[in-house]
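One structure is given here, and the rest of the page talks about it.
What you see is the complex with one protein chain gone and the rest in place.
First chain written, first letter: the chains are A and B, and each begins at residue 1.
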Amino acid sequence: MTDEPNDAIRAVEAALFAAEDALTLNDIQQAVGPDIEVKAALETLAEHYAGRGIHLVERGKRWHFETAPDLAHILRREREEPRKLSRAATETLAIIAYHEPVSRAEIEAIRGVQISKGTLDVLMEAGWIRPAGRRETPGRPLIYATTPVFLQHFGLEHRRDLPGLDDLKAAGLLDPVDEAFESLELESAEGDD
Amino acid sequence: MTDEPNDAIRAVEAALFAAEDALTLNDIQQAVGPDIEVKAALETLAEHYAGRGIHLVERGKRWHFETAPDLAHILRREREEPRKLSRAATETLAIIAYHEPVSRAEIEAIRGVQISKGTLDVLMEAGWIRPAGRRETPGRPLIYATTPVFLQHFGLEHRRDLPGLDDLKAAGLLDPVDEAFESLELESAEGDD
Partner (left out) sequence: MNDLSIENFEDAPEIAESQRLTLDIDGWEGPLDLLLSLARSQKVDLREISILALVEQYLAFINDAKALKLEIAADYLVMAAWLAYLKSCLLLPREEQEDPSPEELALRLQLRLQRLNAMREAGARLMARNRIGRDVFLRGAPEGLRVIRKSQWQADFYDLISAYGQIKARTEPAVHVIAHRPVMTLEDALVRLERMIGTVPGWSTLKSFMPESADGGYRKSALASSFVAALELARMGKAQLRQEEAFEDLMVRAA
């Protein structure tokens, strides 16, 4: 059957398509005129659209077209956008990597600054940390550890490949920021001569 | 044939149904993913919907669903008609569409009157015309052309579908008066021999 719809069906189809809200049987009848068997047209239409990308559905006695549920992903397409990790998140990640497993309170003690809830969320969203159980101390705080994705992203085979404190010191990475900054300034001032 | 659509067709159908604006091939491809033959799906869909209450149409390389024109009487009810364009605006729009790109002075030469300030504004506000650069003649006047929204609104697949465009061209009615005059003189001179 090349089911060419009759005019009744076409009218109901168009009315539902153009409507800004879901329509009751009565709404549709008013739109298409009294001579049309709306109920029968709706049934035919629902059947016709059952296998298509759009379905005709009834919700609380109102009819409307909607995208087939299995195609919802088309409506909400995800796009990845590169974003640089904030300083707070980077520091938190570093503390977890060096001290894991570690609780939020411990991270704050090491950082000397509180961390916002969003910071751990971001790191979990990135797939770099995971909750790793609870510490058996009063309050049983959640503890965090890094993931294999973390090692992979930062090009590490094991956590023990993280440079130790001595290495950091040798690389000048333990100098307080402002001092390092001053020495930079000095260098550039000397460079001016 | 109970033409049950395949997943490619269903996806394109859903994307076009859900979209708030007409979609280009590229837009559709982005929505449904790279593995789908969009062009073929569009053709199948257009054919499928040809006899239904909703049509799939192409306007200026963009695709959208709209209700079948013969059902206008059902849907027009209770709807406000779009504001009627003034004669000046209608003529100006026609001149831009048939002569594009065209400068304000050229429009005025055809109409024999100055365009009031509001006329081009109204057409731009409707989204039907846009400035399309400047003509490289003394004074570098701004030139105007129509938009894809213009084609969409007036149900034109391409500019070449403008009603009577070919006849007007053949009759020389789109040539400036000077050109038309010269070619007439030439003809009559040849005729004299």
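Just so it is clear, contacts are C-beta pairs under 8 Å (C-beta built on N, C-alpha and C of every residue); 3 or more make two chains touch, one makes a residue touch a chain.
Only a predicted model underlies this, so the values are computations on that prediction, with no experimental measurement involved.
Within the full complex, the residue among B:Trp63, B:Tyr98 or B:Tyr144 touching the omitted chain is B:Tyr98.
Looking at A:Arg59, A:Arg87 or A:Lys117, the residue that reaches the missing chain in the full complex is A:Arg87.
Only one residue in the set A:Ile9, A:Leu56, A:Val102 or A:Val122 touches the chain that does not appear here, and it is A:Val122.
Taking the whole complex into account, chain B touches the unshown chain at residues 15, 17-20, 31, 55, 64-69, 72, 75-76, 79, 81-82, 85, 87-88, 90-91, 93-95, 97-98, 110-113, 152-156, 162-164, 168, 171, 173-174, 177, 180-181, 184. In the full complex, chain A contacts the hidden chain through residues 14, 17-21, 64-67, 74-85, 87, 89-91, 93-95, 97-98, 110-112, 122-123, 125-126, 128, 153-156, 162-163, 165, 168, 171, 173-177.
In this section, only the chains that are shown with their structure count from here on.
Centre-to-centre separation between chain A and chain B, using Cα means, comes to 40 Å. Chain A contributes residues 1-5, 9-15, 17-18, 31-33, 51-54, 65, 67-68, 71, 74-75, 77 to its touches with chain B in the complex.
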